[in-house]
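All protein chains but one are shown in place.
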Amino acid sequence: MSYFSDIYNGIKTLITGMKVTGGYFIHARKGSLTQQYPDNRETLKMFDRFRGEVVMPHDENNQHRCTGCQSCEIACPNGSIEIIWDRAVDPETGKKKKKIDKHIYHLSMCTMCGLCIEACPTDAIVWAQNYENSVYDRSYLTKTLNQPGSTVIAGVED
Amino acid sequence: MNFLIMNIPLNIVSTVHDWIYSIMPETAASITVMVLIAVAYLALFAVAGLYLVLLERKVAAWFQLRLGPNRVGPLGLFQTIADALKLVSKELTSNDRIDKFLYNLAPYFVIVSTLIGISVFPFSKQFQAFDINIGLFFLIAVSSIGVIGILVGGWASNNKFALIGAMRSGLQTISYELSVGLSILTMVLLTGTLQLSEIVEVQRTGGWLILQGHIPAIIAFCIFMIAGTAETNRAPFDLVEAESELGAGFHTEYSGMKFAYFFLAEFINMFIIASIAVVLFFGGWLSPFGITDGITWFPEVLWFLIKVLVIIFLMMWFRWTFPRLRVDQLLTLEWKYLLPLNLANLMIMAIIIWMNWTI
Amino acid sequence: MKNEDLQNIINGLGENLEFTTEATEFLNVTVPKEQLHTICSQLKSNPELKFDYAFCISGMDWGKELGVIYHLHSTEFKHEITVKVTTEDRENPILDSVHDIWQTAEFHELEIYDFFGIKFNNHPKLRRLFLTPDWEGYPLRKDYVDEANMIIK
Partner (left out) sequence: MTDQEIKNKIKTEEYFVNMGPQHPAAHGVLRLLLTIDGEIIKNVEPDLGYIHRSIEKMCERDSYQQIVHLTDRMDYLSSNINNEAVCLAVEKALEIEVSDRVKVIRTIVSELTRIASHCLWWGVMGMDLGALTTYFYAFRDRELINDIFEETCGARLTMNYNAPGGLMYDIHPNFVKRTKDFIKHFKTKIPEYDRLLTGNVIFQKRTKGVGILTKEDAISYGVSGPVARGSGFASDVRKHHPYSAYDRVDFKEVLLTEGDTFARYQVRIMELWESISIIEQLIDNIPEGSVKEPTKAVIKLPKGEYYQRVEAARGELGVYINSTGAKNPYRVKFRSPGFSNLSVLNHIAKGSKIADLVATMASFDFVIPDIDR
C-alpha cells in the first residue's frame, strides 16, 4: 500500500541526494575552489579590464595627457573628481589656455562606473588593476592623479 | 605481557588506586578515586569534543568544495582549541530581563547530563569507568535530562525566538525518545542483558549483533540512527536552532563559556549516540571477525574509535545534505512512521527469539 | 484594440474626460478627481475593456498640481491605457483609493502618500512605508528642500 511505497521513494530520493554530496567528498582534495589569498598574492592576477582604480599614466619624462577640460568632472555621477586648473599663456599661440594644477580623485566616493574614462577626450585617465585599496585613514583615499611637477604632453588638444 | 600499550595507563591507574586506598580510610578513598576518574574523563572528553568540532568543520568543508580550517596550528589542528580559548575569555553578556538563576543553571544541566552519559561506555576490556548492570537504561534516562536544560535555557533568556526554539526542542526530544528506546529494546531482546560489557561479550562469540539479528536488527539500526540524529537536534531535525528561521534558537542570549557548554554538549551527545550504536550494533571494541584478537599489542580502543568515527561521519553526511523538516512533519514522521515500524520490528524480533530460529 | 475604439468606449463611461495620444505610447485619459473610482471600476468590469492588471501606479508633481498616473493593461485583450488624475490643492490633497479594484494599488498608494503626501480615503492603513514616521515633508515633490541630503550639482 502507499504507506510503504512512499517510505521507499522517500529513502530513495534521500540516497540520491547523499550520493551527490558523497561524490564531492570523495574527490575533495582537487575539487576545492577556494583560493588561499594571502599566500597566492604573486600568482593572483586580475583580468586586464578589471576596474580597480582610476589612474593617470605618466610617460618617462613625467608628462601626462590631461588638459584640465573638466569633462570627466561633469560626467561623474558622484562628484568624486575635482579639477583645480589655472590660466596660463600658451608659448606658441600666445592665447590664454587652461592648465591643470591638481586632478583630485576621491576613491572613497567612486562607484567604478567608468563614465569619466568614457568622457575623457584625450584618454588621460585609465583603469588600474589593483584590488587592494583598503587604507588605515580615510584621507589616503583622496588622491591627486597628476604627479607633482608633471606637465601636459605637447600637442594634446581637447 | 598481554597488552603492552594498553597496559601502561592501567598500571598507573592501579598503582594510584592502591596508593590512595592505603593512605585514606575506605569511603574517602573511593570518593577521591571517583573524583580523579571524573576529572580525567572530563578533560579527555572536553578535548575529544573540541576535535569533533574540528572534524565536523573539515568534513563540511570537503563536502562543500572548500578546504576547512587550515591556518591555526599545523593543518588547522589547533583551530578549535583557539575557539575554546576565545569562548572562555569572552564576556558573558545577557539582557537585564532574564531569569538570572535559571539562565545560569541551564548550561550545567546540559553539559553534566552528557558527561554522566559517557562514563558507562566500555571503550575496551579494562577501560570503563562504571560497569553498572543497567547500563543502557541509565543512558536513555540521562540523555533525556539534557532537554530540560534546553527548555529552561530557552524560557529563561526571555527572547521570543529562544522560546519558540526551546518549545520545539522539548517537543522533538520527547517524541524521539520513544523510537530511541524502542529500537534499543529490540536489540536488548537479542542480548538479554542491559550491562554494556555483557553486550560486548555476547557479540564476541556469535558475531556482531547486527549480523546476529539480520533484518530486524538492520531496521532497528536505521530507526535508531534517524531517532538518534533527532535526539541530538542535528541535521534534518535541527529545528531547535534553525539558522534561517529562529536565528540561533535557544542559545541566542548565551555567550562565552555558557554558549561553549551548549555547543560542546551537542557534540558530545553526538559522540554518545554514535557509541551506543557501536556498542549495540557493531560489537563495541571487538575487532571485525576477530582478525586482531591474537595480536596482543594492538589496543582495542582503536577499533571502538574507528567505528564511532564512521557513525559520526554518517551523521555529518546527513547534516550537510538534507534540508530541514517542519515541526508538524517532524511529529508525523515520528508518530506515524517510526513508531509503528519500531513496534512491528519489536514483534518480529520477539517471534524470532521465541521460536529461536537463530540463523 | 485600436486607440480610437478604446476612446469611444471609455468616453461613454463618464463626462469631461480628455484623451491625448501625442508624446506618449499609450492612450492617455485624464479623469476628474470625483469620478476616479467609478471610472476605474468600470474599466475593470466592462466586458470589452477588462483592464485587470495595473502594472505601474506612480505619483507625479506637475509643478502646480499633484496627481497619480495609472498604467493599466488587460491580460485578455492585451491592450494598455494610462489614466491620469490630478488635484490642485497641495496642502491637503485627497484622492479616492482604488485598492479594492486592483490589490496592488494598496502598496503603491502607500508609496505615493510617503513621497507626495497625497492621502487616499478608505485606504486600509495609510502610513509612511519607506520613511520614518516622524519625517516631515514629502521628498519627491518639486518644492522639497533638504540641504543635508540633497546635493544640487
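For reference, chains read A, B and C in written order, and residue numbers begin at 1 within each chain.
What we mean here is this: a residue touches a chain if its C-beta (ideal position, glycine included) is under 8 Å from a C-beta of that chain, and two chains touch if they have at least 3 such contacts.
Just so it is clear, the structure is predicted and the values come from calculations on it, not from any experiment.
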In the full complex, displayed partners of the excluded chain: A, B, C
Option from A:75, A:104, A:141 or A:156 whose C-beta touches the chain left out: A:75
Residue, one of B:177, B:238 or B:334, that touches the chain absent here: B:238
Residue among A:113, A:141 or A:156 touching the omitted chain: A:113
Chain not shown, touching residues in chain A: 6, 9-10, 13-14, 16-17, 19-21, 24, 33, 46-47, 49-51, 71, 75, 77, 111-115, 118-119, 127
In chain C, positions touching the absent partner: 22-26, 52-56, 58, 60-61, 69, 71, 75, 78, 102-104, 106-108, 111, 115, 129-132, 139-140, 150-153
Absent chain, residues of chain B that touch it: 60, 63-66, 160-161, 164, 236, 238-239, 242-247, 320-329
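Criterion: only the chains that are shown with their structure count from here on.
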Inter-centroid spacing, chain C versus chain B (mean Cα positions, whole Å): 64
Centre-of-Cα separation between chain C and chain A, whole angstrom: 42
Chain A contact footprint on chain B (complex, rising order): 59, 61-67, 317-318, 320-322, 337
Footprint of chain B on chain A - complex, ascending: 7, 14, 17-18, 20-22, 24-25, 28, 31-34, 36
